[in-house]
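Below is one structure; the comments refer to it alone.
Yeah, one chain of the complex is gone here, protein chain that is, but the others are all in their spots.
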Amino acid sequence: MKRAPGRRKVVGVMGAGEGAAPQDIAAARRLGRLIAAAGWVLLTGGRDAGVMRAANQGAKAVRGSLTIGILPSASASVSPDVDVAIITDMGNARNNINVLSSDVVVACGSGGPGTVSEVALALKAGKPVVLLGGDADDHTFFQRLGGAAIYRVLTPEQAIALIERLWSIQG
Amino acid sequence: MKRAPGRRKVVGVMGAGEGAAPQDIAAARRLGRLIAAAGWVLLTGGRDAGVMRAANQGAKAVRGSLTIGILPSASASVSPDVDVAIITDMGNARNNINVLSSDVVVACGSGGPGTVSEVALALKAGKPVVLLGGDADDHTFFQRLGGAAIYRVLTPEQAIALIERLWSIQG
Amino acid sequence: MKRAPGRRKVVGVMGAGEGAAPQDIAAARRLGRLIAAAGWVLLTGGRDAGVMRAANQGAKAVRGSLTIGILPSASASVSPDVDVAIITDMGNARNNINVLSSDVVVACGSGGPGTVSEVALALKAGKPVVLLGGDADDHTFFQRLGGAAIYRVLTPEQAIALIERLWSIQG
Partner (left out) sequence: MKRAPGRRKVVGVMGAGEGAAPQDIAAARRLGRLIAAAGWVLLTGGRDAGVMRAANQGAKAVRGSLTIGILPSASASVSPDVDVAIITDMGNARNNINVLSSDVVVACGSGGPGTVSEVALALKAGKPVVLLGGDADDHTFFQRLGGAAIYRVLTPEQAIALIERLWSIQG
């Protein structure tokens, strides 16, 4: 997790928009709150749906939080809890920007093809990926793909503890 | 597989660059030749490595073939059998262009994170995906993700027969 | 105009879609025909409008011609004379792909903001740019910007002669 000295730490939270499971939405909301409480920047795909919306809601419940949304297009709905909207007009190709701009990526729940593409692109870019919940078979699949860079946790608190440990290793 | 009337049929072949398995390279070469023999355009990631190089080699052994390479950057090595190089300067975000520009996507072998991202983006875009060889567990993973749009075959000949069937259904 | 040995020569033709002037459309059609007759690949923004449509029409009147369209999105209208459509889903950011994938760029008429962005991006990428017709003041503006890489001609025939000269210098 290399990062320039003065720059703020960015945690990317990915997951389903439409069709997200209730437990993944609850986890995303709690995760967003914990990320903000830790003083980190929350980065999501920015849309007003599912995991993205919930994570931004959670973060903005914390005073002084900062939420960045990387939007697919100017016409996409934007989560009202996004502070700064980056309009890419690149559709799903923005997924690569999401992972490149995050120091660590958390996939919240099993997600659909979009989330899978983000996990794969993150591994390709050498970013650590934390699977929060989701299917155990998915974990096996990604572990085969990403080796040491892939982690699985069951709660938002465990995700935060893991990210802190990753950062302390980085020094 | 919707496509404008006058336009040529494009088959995208994806797979590992560095570290591709010998049987996947052999399959890609044969697949490229069969695609060209069928009169279809071959589209790949264009680099001079692995599955991309082999598929282009196979296609250019056929007179009148057309090979399009979607390159990550101007400095990437280009397969010498690419007729037209599209220089995206978008790194792995070009993977989305690869799948959007193909009428059907064939993943040759299990591939690494790049190929997985392409399969996921193809399913997200509603494109049919053919897994040629590769791991049976991967097939299970992608089938759960993509449902009816995902197919698995064992030989290049089966891939061609399947694509012809898909096109005949389209009318 | 560096280009890999086996690869085909690509001429990009840029210009207004909606609102193109009749003389620019006529010039684009003639230019497309001459590019194809010279055995070069025609690359455009691919839409079924203005300079793009006319250049593709001209090229496809020549037997054995090849036309590549770099489309902004899957929902854009595609010129019926485009052989291979590259779907970027990147809106106007595709303009950078247009110029990077062309060995030389011809701007047909004065164009609007889109064409100006393409000329500027071409100069930034070190590509030679030929202004065909268009306003003399535009030429002065771009010449100040691009120095030796910018040329102005008044007819499609002059554009072809200039491109041939540029290629012969390249060797």
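To keep things simple, chains are lettered A, B and C as they appear, and every chain counts its residues starting from 1.
Basically, a residue touches a chain if its C-beta (ideal position, glycine included) is under 8 Å from a C-beta of that chain, and two chains touch if they have at least 3 such contacts.
Because the structure is predicted, anything quoted here is derived from the model rather than measured.
Touch with the chain that is not drawn comes from one residue among C:L42, C:I68, C:V84 or C:L121, which is C:L121.
Note on the undisplayed chain: of the listed residues C:G32, C:P128 or C:G146, the one touching it is C:G146.
In the full complex, subunit C touches the omitted chain through residues 90-97, 112-114, 116-117, 120-121, 123-125, 137-138, 140-141, 144-146. Considering the complete assembly, subunit A touches the hidden chain via residues 4-8, 10, 41, 66, 68, 70, 74, 78, 80-90, 96-97, 100-101, 125. Residue-level contact of subunit B with the missing chain is found at 73, 89-93.
Here is the rule we go by: only the chains that are shown with their structure count from here on.
Homomeric contact subunit B/subunit C is classed as same-residue, with over half of its interface positions used by both copies. With centres set at the average Cα position, the gap from subunit B to subunit C is 28 Å.
Spacing of subunit A relative to subunit C, judged by their CA centroids, is 40 angstrom. Those residues of subunit B in touch with two or more other chains are numbered 90, 96-97, 125.
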